[in-house]
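Missing here is one protein chain; the remaining ones are kept as they sit in the complex.
Labels for the chains are A, B and C, by order of writing; each one numbers its residues from 1.
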Amino acid sequence: MIEIKELNRNWREFSLTNINLDIKEGEYFVVLGPTGAGKTLLLELIAGFHHPDRGEIWIDDENVTSLPPEERGIGFVYQDYSLFPHLTVGENIEFGLRLKEISESDMRRRTKEIGDLLNISHLFHRSPRTLSGGEQQKVALARAIVIEPSVLLLDEPLSALDARTRDVLREELRKIHREAEITTVHVTHDQTEAMFLADRIGVLMGGEIAQVGTPGEIFNAPINERVAEFVGVENIIEGVIESNEDGVTVISINGHRIEAVSTYSVGDRVRVCLRPEDVTLAFSRERSSARNSFKGTITQVVPLGALTRVRVDCGFPLMALVTKRSVEDLGLMEGDEVIASFKAIAVHLIR
Amino acid sequence: MIEIKELNRNWREFSLTNINLDIKEGEYFVVLGPTGAGKTLLLELIAGFHHPDRGEIWIDDENVTSLPPEERGIGFVYQDYSLFPHLTVGENIEFGLRLKEISESDMRRRTKEIGDLLNISHLFHRSPRTLSGGEQQKVALARAIVIEPSVLLLDEPLSALDARTRDVLREELRKIHREAEITTVHVTHDQTEAMFLADRIGVLMGGEIAQVGTPGEIFNAPINERVAEFVGVENIIEGVIESNEDGVTVISINGHRIEAVSTYSVGDRVRVCLRPEDVTLAFSRERSSARNSFKGTITQVVPLGALTRVRVDCGFPLMALVTKRSVEDLGLMEGDEVIASFKAIAVHLIR
Amino acid sequence: MKHEKMLMLFVLMGLFILAFIVLTLANMIITQITLDFSGLIDTARDSTIWRSIWLTLYTAFLATVIAFIFGVPLAYVLARKDFFGKGLIEGIVDVPVVVPHTVAGIALLTVFGTHGLIGAPLASYVKFVDALPGIVVAMLFVSTPFLINSAREGFQSVDPRLENVARTLGASRWRAFYKITFPLAFRHVLVGAVMSFARAVSEFGAVVVIAYYPMITPTLIYERYISYGLSASRPVAVLLILVCLTIFITLRTIAGVRRHDRD
Partner (left out) sequence: MKHEKMLMLFVLMGLFILAFIVLTLANMIITQITLDFSGLIDTARDSTIWRSIWLTLYTAFLATVIAFIFGVPLAYVLARKDFFGKGLIEGIVDVPVVVPHTVAGIALLTVFGTHGLIGAPLASYVKFVDALPGIVVAMLFVSTPFLINSAREGFQSVDPRLENVARTLGASRWRAFYKITFPLAFRHVLVGAVMSFARAVSEFGAVVVIAYYPMITPTLIYERYISYGLSASRPVAVLLILVCLTIFITLRTIAGVRRHDRD
């Protein structure tokens, strides 16, 4: 649907190098990356606001690299809404329709439909300035999708909103995508957003696509240390493969043994990646399917709302993310001796 | 230490009405409130950048209401760092010291100390423009505390930072507060930040202080529905007190009975507040200390990173926040019948 | 505020400048009214004076229209595009502010005079020297920077992302310009046009060199001053300044100038 081939572009302090992406019809594709990675530039290249230094962009089997934005059939939503301040909400939404040759009654029908879908019909006569952030972003969305674009491009659409509104609009985005089935490219630095919305994720770091995969692949099997760190794998521990039988791998870390599933060979130096939420804490060794369990001392307890981050020293440092309730129920405190356990399949190995 | 008496101020679209606060020596006080509540205005009044329309501000038993900012002995840190762009990092930090009559060697010593404490000594010769957001905010903090103010005022100091840096600086703030024991007023809209750092929290909504208390009191026993909603109590359900014996209260909700601990009398109409992270889900009724358990049907499962939000219909709607792991282990899916349980002491009642 | 000594001092110093400007104009007007009110009335009844005022406003209006037609596109390009040599172009735009007025007159005479680069080939169609086109050309030269700079500021204040969005909605660059950018920058453009018009009306040095006749009011004032002295020229000056201020205040009010809107 959207094919990006060997795309290169330098612009101000941003640069994109050899970007190759193949986004499928109807897919919700999230480009995830830290600030300054070039995410917006990539989106603006797809939209045609910038021209690539090298490479091609194809939409719907057509090479659009030299087409102007108005002929690419895209809808675009910016982080800061970018509503036309001198027009009413209704006029904003009708802007694109008026440029098409459709009848007045058709236009009424389509704006009404979209207004009902997003529950903003009562705002049509207001000026955008008088709207809340969430309402403005809904209007921006309505304006973009009412023209029935073949591609919807979203540039950090939820970043300017407060937490509550963000939750609501996130669900709204999913609903719209399910109903309208528009191929969507959404760029963000927010992992939760990516995990919640994406069919597939492309991780963009330093102007290059580091990894493409499903949310599960990205978060559980990051391709390298930089991606692992960025997607919140807080435990990255160096070790050496001690044995590998039928995929059941034993990694030695300072004499401690961790079991995992991998295809690495004996003697390989690897990094053990383990998400902190995959670590459970208890005072006694339970029977469970967790193959790895280590005795350790709690060195830090950091409450984070519903969750609590606990740092455990098991001979190697281990971060665990557990619920506030379990911390309270168990009465976990700094200095306590605990058993930290995790499953072999929760462990991901990288070079 | 800081006493605010009957403070009133209207400024542009913000207003503060009858603010009374008593912040203790050495306390870390967080003013928590949504955008537009007047949080920054309150801080700027304490600093003396604004003058109140009515009311008084006392710092260290001195009425400072009409003192200019330079005579109030405060340190101030803005969200956007506000470093002096034409000075180096070192000159920024020395700015306040040069205005005091201290020896050159004393100055060197104090800037070095603060540089080491915040691990920014290697940046002293750089221009602020070349620093990352986190580094800039550390410099702004260093500049504020090197003059040893009696009060430190922080205006959303972590809001402009990315998630990773925010975590680091949050711990840095706590460390500084523990070591320097400066009375600190920190305003934010972020609950995690407030819970993590605050000795006490004042909730500011619509220009008024709605509640003052410890983080536990604010998050578990919000005083009214507005505060409850703001601090993330997602279950707010109306009911009537059916019985109350020695504090053990039974509330009737559409015929369902919830147990709680309260002093309300039979017949009182109340709202049941319950944080979603206090609800556990299971397929069978376990023996546990949870006094309330209800059979219900899962209507929605929303993955949010390490946590998952599950909406259950138990005859009344109930939101639960459980770990991703338990969702996977139990295999929770929309349509499943589950048992939702919560303890009587997790329930908080308001009018 | 007892601690605002510095601001009080600053206000006091500012009042000097303001008093200088206001006093200078007010004193002239009041002196005229109190000492020689009948002279003012006579002047106001003199059709020669009104013809010259009308000529001044008319030529200034023509100059502003030309500056608008050619200046607004340039302002848009300067606001939206980065290119090599942009600083030079911006410098050229500001040059007329810097050129001494009589020098501008001499230069324009060289180009538009009967033997000039442009004046000669056009000689059988348009006459510039001592003619209306000469006045317009002189006014245009000195007034364009005001229009271009204000319009450029206006276009810069419109977020280019609004244009981007408009284009994804199917608008061509031109349509995005006239539906979105131009309406949003309109106030700045209007303010620029007002300043440009005012600057055109005020010009004397460049006009007097290329076109002493037909006499625009600033020239008329000078001519009366040289020939008959202060008392003969002052009523005309008072009349012209009243006309100018009226137009200026009216247009400025319509444009709704407030600095913090502009910045």
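Definition applied: a contact is a pair of C-beta atoms (placed from the backbone, for glycine too) under 8 Å apart; a residue touches a chain by one contact, two chains touch by 3 or more.
Predicted model, so just to flag it, every value in this text is computed and none were measured.
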Which is it among C:I41, C:V97 or C:I254 that touches the chain not included here? C:V97
Tell me which stretches of subunit C touch the chain missing from the display. 3-4, 6-7, 9-11, 13-14, 16-18, 20-25, 27-28, 31, 67, 69-71, 73-74, 76-78, 81, 86-87, 89-111, 113, 116-117, 140-141, 144, 146, 148, 152-153, 156, 172-174, 177, 195, 198-199, 201-205, 208-209, 217-219, 221-222, 225, 230, 233-234, 237, 240-241, 244-245, 248-249, 252, 257-259, 263
Give me the subunit B residues in contact with the hidden chain, please. 44, 47-49, 68-70, 72, 74-76, 78, 80, 82, 84-86, 95-96, 99-100, 140, 143-144, 147, 149, 153
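Criterion: only the chains that are shown with their structure count from here on.
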Centroid comparison with subunit A (C-alpha atoms), farthest chain: C
For subunit A and subunit B, what's the span in angstrom between their mean Cα positions? 26
